[in-house]
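Excluded from the complex is one protein chain; the other protein chains are retained at their positions.
Order as written gives the chain letters A, B, C and D; numbering starts at 1 within each chain.
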Amino acid sequence: MKKIIAILLTVAVALFVFTNLYSGDSDFKAFGEKSLEETVSKEFVNKTVDPQRVQPETGSANIVTSIVVNYRGFDTMGEVTVLFVSALGVALLGGVLRKKVTFRYKPGFIINQGMKIIVGIILISGIYIFVHGHLTPGGGFPGGAMIGSAFLLMYLSDDKFRTRIAAFKVLEGLAGSLIMIVGLVGLSTGGYFLYNFLPNGEIGQLLSAGIVPVLYVLVGLKVGSEVSNILGDFFIGEVEE
Amino acid sequence: MIEIIGVITGALIIVFGILAVESKKLINSVVYLSLLSLLSVLSFIIMKAPDVAITEAVIGSGLVTFLFIITLMQDKKAGDKK
Amino acid sequence: MTINSLIAQGMISSLLVYLLTKLNKKLGAFLTVLFSGYLLFVIFGFQNSAGEVFSLIHFGEFELTFMTSHYAWYFAIVLTLTYFLVSFFNPYWMKKMVNPAAYNMLFMVSMVGTVGVFYAKDFLTLFIFYEIVVWSSLFIIPMGKSRKTPVIYYTISSIGSFAMLYAIFYLYHSVGSFDIQAVSEAMSQAPNTYRFVFFTMIVAGLTKLGIFPFHTWLPAAHGSAPHTFSPVLSGGLVKVGGFIALITATVIPSFKILAGDLQLMGVPFENYLIMLLGAVSIVVGTLMAIKQEDAKKLIAYSTVSNSGYIIIGLMLNDQVGFAGGMMHVFNHAMASGAMFLSFAAIAYRTGTTKMSELGGLIKRMPLTFAAYLIAIISLAGIPPMSGFASKWLIFQGLASNGMMFIALAAFFGSIGSFLYVFRPLSAAFLGQLSPKHKDVKEVPWMMQIPLIIMSFLTIFYGIFPGRILAYISKIQESVGLKGVEIEGTKIIAATGMWDSLVITLVFGGGFMLAAILFFISPKAKPVDQMNTYTSGEFIYDPDHYHYAKNYYATFENNYGNKKRVELFFDAVALRVKEFGEMVKTMFFAKSVSFSIFWIMLFFTLVYFWGDKV
Amino acid sequence: MINPVLLIAIPLLAAFISVFIQKLSWVLLFGVSIFTAISGFFLQKGMFMIGGWKPPFGINLMIDDYSFIIIIVINLLFFLTLLSGMWELKKNKTILMVILAGINGLVMTGDLFNLFVFLEIITISGYILAASSDKYYSVFKYLVLGTLGSSLYLFGIMVLYGTLGTLNMADISQQFPNVSGSVKIISLTFVFAGLGVEAKLLPFNAWVKGIYGNTTPLTGPLFSTVFATGAIAVFGRIFGQILVPDSTLIFAFIALGLITFIFAETSAMASKKLRELLTFSSIGQAGLIITMFMIGGFYAALIQLINNAFAKTILFSYATKAYKSNGDDTINNMSGLFRKNVMMGFGFTVATLSLIGLPLFFGFYAKINMLQSAFALNMWIPALIILGSIIEGIYYIRLLVKLWNPGEEGQESSELAQSQFVIKNGFSLSLIAVLIGIIFVVSGIIPDFLTENIAKAADSLSDAATYLSTVLGGI
Partner (left out) sequence: MSQYLYIALMFVGIYGLLSQKNILKMIISLNIMELGLNLFIISTGYIKEAKAPIILFGNEGNYVDPLPQAIVLTAIVIGLGVTAVALMLARNIYKTYGTYEIDEIRGENDD
């Protein structure tokens, strides 16, 4: 009975959305039919938001990155804060549990040493991803998450490692503070918060795109440390042997 | 062609979504969720969103699944029940 | 001195009183006496002032203004007099109060508030001070016996006051002004609007007066308020309701505006309906008063019945009946004030107001007895007390309009009041003295002052009712009615006339005769209370054998004691609570899914509904 | 003049610093809170672009008279909350700083998606703070509903983006009237439902009882004043200025607001615990204020918003302190508690009377304004508002009478029957209570000294043209 009501309601609401969104008089742009000209994105793609600046106004080859870090950098700042808060929350909530997770298996020497190599590779590729965030797909979020997953492997392979996470606290705070400081420097130099006060350089170069790579590296570090913190805190808990 | 792949992927996503919601065992749900994420990565790629695809691959199907599994490990019984 | 600065002074000195009472309880109480006397004095100076406008403050985009008028002065002087006289009791109760500082402050605030209500030029000012009176008196009541009754009081009051607020803003919306004069002029063109406003606004008057079906708060609140505040509530604050009725029906001339409506017995049917309610409350108040064990509750029910007289008189809107209603405002204030004060005096000495615990106090507290006696004679409408004058005028008004049903109720109330006012008299003052109260003394001199003054005024205006009626005729002329005709001590109505001096002399003669007979006839031998029933055997609970228990047993058995209106209100309150519980279980259920169900249902409803559009 | 972005940046910076310098977090929290509370008054008005990208391309902060007054109120409330919850901070200091930044951003931002981000910041912080009550299931419920709500909101704004190609509030408000009806109905209902969760409208607010009903001296005032004010203010901004519903849909929204008001007030009447009573009163007030926003009575809505926020600060602080000190908040057990702390009793009473809307207190001015603007629409809305006020008055008066006057029913009130309860750590609350009480009384007699700015704020909300020209026309 309950499921039938649930299905009926869901279908009704879905119909509500479908019939209205795709009705004849709806001016919602159909899938794949839209044109960039009608959105604000055309200026992002052409990099012509502010004609008074030195062209190209952002040097990032990856347009998504230029949006995430530059045009809508404020969102990213907020979103890093969300992750920061949830990491804090996980730590606070996990503090109640107080027990360490132990696994039934003991990681052997081969796993231990092999892991270290793999972790190194993953770390490097993660760092590569966020350093090249303004050029290639990827960036701070996947890069940071990769760093986090590298440490996940460390956690899994090494029992002792699970305690050594104090450094991440410093790292997350430091990276976060640096993001804010970069923003504030922009405010003091250019008059706008998160203002791009560095030269843009040429599209496609590593040292291009002004503060974009700087910020994205910081975001990557921050996301990485947050994810690692969350993972570390998740290893605290009552897990049966 | 690529449209058709997109539709098929989308249909698979729905199927796995329903499976994830309705499956009796929690661990199965988690696995279906992980598969769902992977399929959505494919969709993201089809829709020309490589950044999102990478992020979703790492976070959606990687980290989130891991978090679920750690939580499930807390109680073996809960993992088996329903 | 102007009204606005008077109000400001009052508010500031109420704070002062609060602080001083914290320092010294008695000092604060004496200050209230002093200030209420000062207020009375200043208000008295406005006797002949009419149409003077004072601006208080700018309240946002509105302006609060006062205007003097004859009717305002009349009500204000009655109220301040009551407050002033009652305040003499305050110093003696400070020790017993749980929070004397707050009591004194709120006493002052409510007093100043009533003055503000009466002198208001516009509805907003009126409403503001009306509500101030409500909440300030509200917080005094729980210092007495009950924590529930203030809630009943507030509930019924707020039904009235919010209905009035609604009416005020409805008027503001259609007229564009709060000013009573402007509204009155605009309404003469819009009888349909006014018919609605009349009914919504007069609810405030009915609730405050305690007219059926809003009478339930009177016995509850008056009965359990602190003893010194009950006379204010009954003698004073109830009259604020009368004032609202006056504004609604007479100052804004409902009889002229609604002249096009169906006329019943010479008044618009709207007025007639209210009069019918008044008649019902006379009957209900009388019947319920007869059954009460507690003297304060009894007097409270008598207030219900007397409020019925007031509203009937005011709704008549004619030469005679209106004058009677207005005069009854004063008479009832004095009489019920005196009755409550004398029971406050009894409570001060004996600690109780339950009739079955009292008895024989006539010898210990003769002055209190005399004050009570005069008050009840006045309330029962027996000459030569002033109550006779007002009731006679109301009867005249009813008779000349041919309103038989209402007149019947009024007569019934008059006869019934003999019964109920006599009961406390005989139970508390006559009969045998309870052994517990052997050492009771008369109250201190300061508490005697108000009793004496009230008795004096009752007798004086009984002999010379023209003194008041002359002023009332001025009020009548100012609101467009024909003034009541007075020649010396003669009062002339359509169907008859009456010379108060002659009647007083006749009654005086009769009284002298009776007194002579009493003194020369042999005295009854006093018997101890117990001995009446037990022939000297010892009993443990004399209260149950008190003759005041089931005093009118034969009469009372003819009708039940079910408080149907109270039960109805209780049922409504219970339904509201049950509805609240239902909302809690429906919308705040434990299950998350259930909450999401509601959200989805919202979408579905919008979908089905939005499709139609 | 202070750049408004500092109100977001400085608290966030402080929050990040406090992670690795734990010992400083006390200083940082109070310093930041004092800074924002003071600088709210000296806020520079106008439109501020982030990163120098002009709207609708970049994100902008908008400080018009509306957000100006809300920022002042919220930052003051936050400071008062900190004072009253001083002993409860514990490990929550960093999160509190993030909340301060988030709530400021929520109110100031001029971008719909940025609003979503800030909404997430404060809701997630909200989950974490709420979890300090150990009622994890209630928090979970809040989390599910909150996440659902923000997803619905995101869906709504993305439908708008798919139609209009922009996320900037000013840009959308300009183009929104021309959007086809079907897109309008979808985006409006979804955004309404999404924000309704945070604004506590009736079908969306099932989480409130578990969260507000189990608050601590810190979270109680924080949720009921800071969060509620922010959420409702955003609600007013979105539906009063940006996505103005047309005549048919607005009726449903008004009906929902009024239903919330009446239903919640009856529920409050049926409550026996102080915190639960206040919870339902908060819900009711939210419904009332949102109704006022919906019918276009912005001035009245703002006045009532401020009235409610400051009143609830005292009420919730007191209720949560009473619970914290005694482990119980059943009203019947608290009789005569005010006699022990008269100052708090004074503040509590004045706040309550102001909330009911009795004259001599600020709430009365709010009430007459509400009635005035409600009568401009029709006769039934004011009647329902009055009905709700009567119910509200009844239960609050019942509460006050009980708390002031110890004593058994049928007996004279006396000190002997006083409750055994005590209030611990009440000094700061006493100060706040007296301060707010005096402000309520003074502004209830002479409302002008507060209302001038509020009137300007209401004007700026109804004056969409100025908003548009400031955001889109400027620079």
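What we mean here is this: a residue touches a chain if its C-beta (ideal position, glycine included) is under 8 Å from a C-beta of that chain, and two chains touch if they have at least 3 such contacts.
A quick note: this is a predicted structure, and the numbers were derived from the prediction, not measured.
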{"item": "Chains shown that the absent chain touches, full complex", "value": "A, B, C, D"}
{"item": "Options A:V82, A:V119 or A:L198, residue touching the unrepresented chain", "value": "A:V82"}
{"item": "Positions on subunit A where the hidden chain makes contact", "value": "2-3, 5-7, 9-11, 13-14, 17-18, 21-22, 29-36, 39-41, 44-45, 61-64, 67-68, 72, 75-76, 79, 82-83, 85-87, 89-90, 93-94, 96-97, 135-137, 139, 141, 145, 203-204, 223, 227, 230, 233-234, 237-238"}
{"item": "Subunit B residues touching the omitted chain (full complex)", "value": "3, 6-7, 9-11, 13-14, 17-18, 20-21, 26, 29-30, 33, 36-37, 40, 43-44, 47-52, 55-56, 59-60, 63-64, 67-68, 70-72, 74-75, 78, 82"}
{"item": "Contact footprint on subunit D, counting only the chain that is left out", "value": "113, 117, 120, 124, 127-128, 131, 134-140, 143-144, 147-148, 151, 154-155, 158, 161-162, 167, 209-210, 213, 272-273, 276"}
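The definition used in the following text is that only the chains that are shown with their structure count from here on.
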{"item": "Geometric centre distance via CA averages, subunit C-subunit B, whole Å", "value": "75"}
{"item": "Distance between the centres, which are taken as Cα means, of subunit C and subunit A, whole angstrom", "value": "73"}
{"item": "Subunit C, residues touching no fewer than two other chains", "value": "601, 603, 606, 610"}
{"item": "Subunit A residues counted as touching two or more neighbouring chains", "value": "16, 19-20"}
{"item": "Subunit D to subunit C touching residues, read off their complex", "value": "140-141, 144-145, 148, 181, 185, 189, 193, 202-209, 248-249, 252, 256, 263-264, 266-271, 280, 335, 339, 353, 358-360, 364-365, 367-369, 371-372, 375-376, 379, 382-383, 386, 389-391, 393-394, 397-398, 400-402, 404-407, 409-415, 445-448, 451"}
{"item": "Footprint of subunit A on subunit C - complex, ascending", "value": "593, 597, 600-601, 603-604, 606-607, 610"}
{"item": "Subunit A residues touching subunit D - in the complex, by the definition given at the top", "value": "16-17, 19-21, 23, 25-29, 34, 38-41, 43-44, 49-50, 53, 70-75, 77-79, 81-82, 84-86, 88-89, 92-93, 95, 169-170, 172-177, 179-181, 183-184, 186-187, 190-196"}
